[in-house]
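Structure below; questions to follow.
With one protein chain withheld, the remaining protein chains of the complex are depicted in position.
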């Protein structure tokens, strides 16, 4: 059965497994105080042109969002996010669990609009009763978004300017950052994220790692006693070496970019096939996720030979489904699915 | 200067102060374990026809919402509320502070629609990824709403049915319940709230008390060890007698209804005056709050002789303002304001 | 029946009730933004010789401890307190509810020892794994303590020095501060608390008010957006005027001191009676609480004519009980109890 359900269905890139084997008996310090983590951080700083950044490795996306947001916000602040943002909808209330409100603004194909964010913050401060309200303390975006769309350089710059003007950090969730960087239609390069956000994370889990996300504090310092706070969240891995090792491999000889390009190339081929066969696209995007509106009987039929994700109901007779490619997608699987359409 | 800013500008009803003086040297147990509280609870149960209800007295509205919601929700649940609900907007994140999401649905003149609540809960359970989402665990409404509007018996019954069908409690914030009960156009009486909600509170602070709200658990039991939980929230008053005493007075000889009717009668007179002079109403309501759209220069002018609340910007040249009457509003003040218009 | 159970059994001082009546129809702003609060704050600053202090009024002791501690601590910090401290034992976990550990050190008649606090903090920082531990972020003391004992000026100075040397604030719970100030054997005066602590609160509930505590930030600034944080804790009273009014009365013409002296004079008389009759004291203290070890049969007997508090089991045959006097204790009641002994 063909499987395009998501980008975390397989294990990890072989070079990572290979390196696990090679380094297995090296004895290291625990909790991220090892050579692998140091090495990986250096490589990331080079790749993103941010020599002064501070980098911490965490295990997963929700964990990263929860820790970054809750350690940066003051107790009386909330985080602004798109209604469709991962922190708004699909993290089981992990942000609220730490005591903070997610202040949802309308998304535009999953993206926040800088002008709307600005207006929201201005309206807040203009309200004479704002001490009875949650203070907007941070802006959360994802890139690519949950719909696979991308901010343009102009859009990201505008958001960054708005955040700077209000003195609040801009945080970017890059769970699929590799696929954003490799997209054919992006005008943003790695260094841009370090200069146009205050903190962002580079997703490993969905881009070839077993697990792991690299948090990059580029525009603001890492919160005080961050190790203690990570520990307090139950997120400090004893064998932190595995986080470092994986990012070390991914950022050696451009592996992260290379495998991301592979996923995009598979997605583009698939996208062309859907297009040729007259399928309706739910959203225009050029990263590794393809959102298609299927007539329900057609969906039923297709699901016998290929696995994909249910996204949402479109109407009585149609459903939005998602096909995801990844670093691990086989070229033959793409061809087979294309043939099936 | 005439003052219609809100319904908590004055002290407390004289009968309450009188009773304070009479009972001052009686020695009682602390923390709500006194005769006054027991007596008040009995009177409330009689007034709302709920002999089996369990009643606890708390000091203020946000405190009450925070404690009721956080003690009834399970950790993985959130509370559904209208976007304009007090818990959504004007409690400084007090619900999120306890770890729970406020799930805001569109309000209709401040009210939730039973069908929309039902659809929201159904959509949640239909989503196969709902374990990654916040569970809808409770419905919060206010009556009167923040816009002074009222649920009809049919609307409240429908909401109650939806909640029952999903096994989640319906909680009603009655900060201004007296003014709702006394409204000329309501078809809901006191006993209805006890039978059509699972828990509600009777507002004292805005209806003649110094402070105090009476929480009535009518459809579900009071949470286990509620005293301990109130204490844990920092909300257990040592001299709980003052809470009991005030509600005892308010629910003796129909005082609560009587002073509420006074406020409504003042509001209706004022409403008629606004109407006669051709003012635009922002919202149709018949409780103690009147929302008027003023041209900005007119607002400026009026504000020299009368105090009222800024509510929200309407457009470039207009503003929504609020005039509130209360148990303490003087008839002459109403006449003077009417003359000014 | 004679009642010496506690110091919050009666209502409030008559002058407070009188002032309630006089000012009842004055219209004021809500939420503590009124003249009464401003006036009371000025009087307190004068009484405690701290013209630059910032003052906020809250409703009760546990609420005050919870808010002061949780708004001053950073997320990774805990508060040091005596094992017998109110925050350690008798607040139903209100501090932990806000996410912070109470780090209990041994108490000496209810008091913390400066040297032991210093050693505790030094040991923490000396531990190379302290990033895996809770950071000591604040010191909590009560004065009088839960055992009615008092710090000497030398002891308080030493604690203050230790806190300064570690850069952490010293916070003093003054739920019964009046009784401490009026004690015959104290060498601390009002101004000392403002110079030897960073923040303290002046208890109203147990010293003649209906409710209310005045928090004085004397050595550190009040936390940012404190009103919003108080609101977020559900503790912002709509009619904040009542808090201001009560402290205004208490700090007019030395009323707070006067009624405190009355309680102490009653306690000293009672203490002398216990002493004369050969009763065993559980602890030496000269404030308004008297701790006596009673043989169980004797306790049984005495409890038929007088009410007092069970404190703790002493041994098989003896029990520690507490007799409390207050601003409201009648001289005749003291004589009657003395006669009973």
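For reference, chains read A, B and C in written order, and residue numbers begin at 1 within each chain.
As a working rule, a residue touches a chain if its C-beta (ideal position, glycine included) is under 8 Å from a C-beta of that chain, and two chains touch if they have at least 3 such contacts.
Predicted model, so just to flag it, every value in this text is computed and none were measured.
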Contact residue for the chain not shown (choose from C:30, C:78, C:110 or C:219): C:78
Residue of A:14, A:295 or A:336 touching the missing chain in the full complex: A:14
Contact with the hidden chain (one of A:38, A:108 or A:231): A:231
Residue touching the undisplayed chain, where the options are A:61, A:78 or A:180: A:61
Residues from chain A at the interface with the omitted partner, ascending: 3, 5-6, 8-12, 14, 17, 20-21, 23-30, 59-67, 91-94, 97, 205-206, 210-211, 228-229, 231-239, 241-242, 328
Those residues of chain C which, in the complete complex, touch the missing chain: 75-76, 78, 89-93, 96-102, 104, 128-129, 131-134, 310
Missing-chain contacts mapped onto chain B: 70-71, 74-76, 99, 131-133, 135, 224-225, 227-229, 231-232, 236
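Rule of thumb we're sticking to: only the chains that are shown with their structure count from here on.
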Nearest-to-centre chain - CA centroid comparison: B
Proportion of interface numbers common to chain B and chain C (over half same, under half different): same
Centroid spacing, where centroids are CA-atom means, of chain A and chain B in whole angstrom: 42
Computed distance of Cα centres, chain C from chain A, in Å: 50
Intercentroid distance (Cα basis), chain C paired with chain B, Å: 34
Numbers and ranges of chain B residues touching at least 2 other chains: 91-93, 97
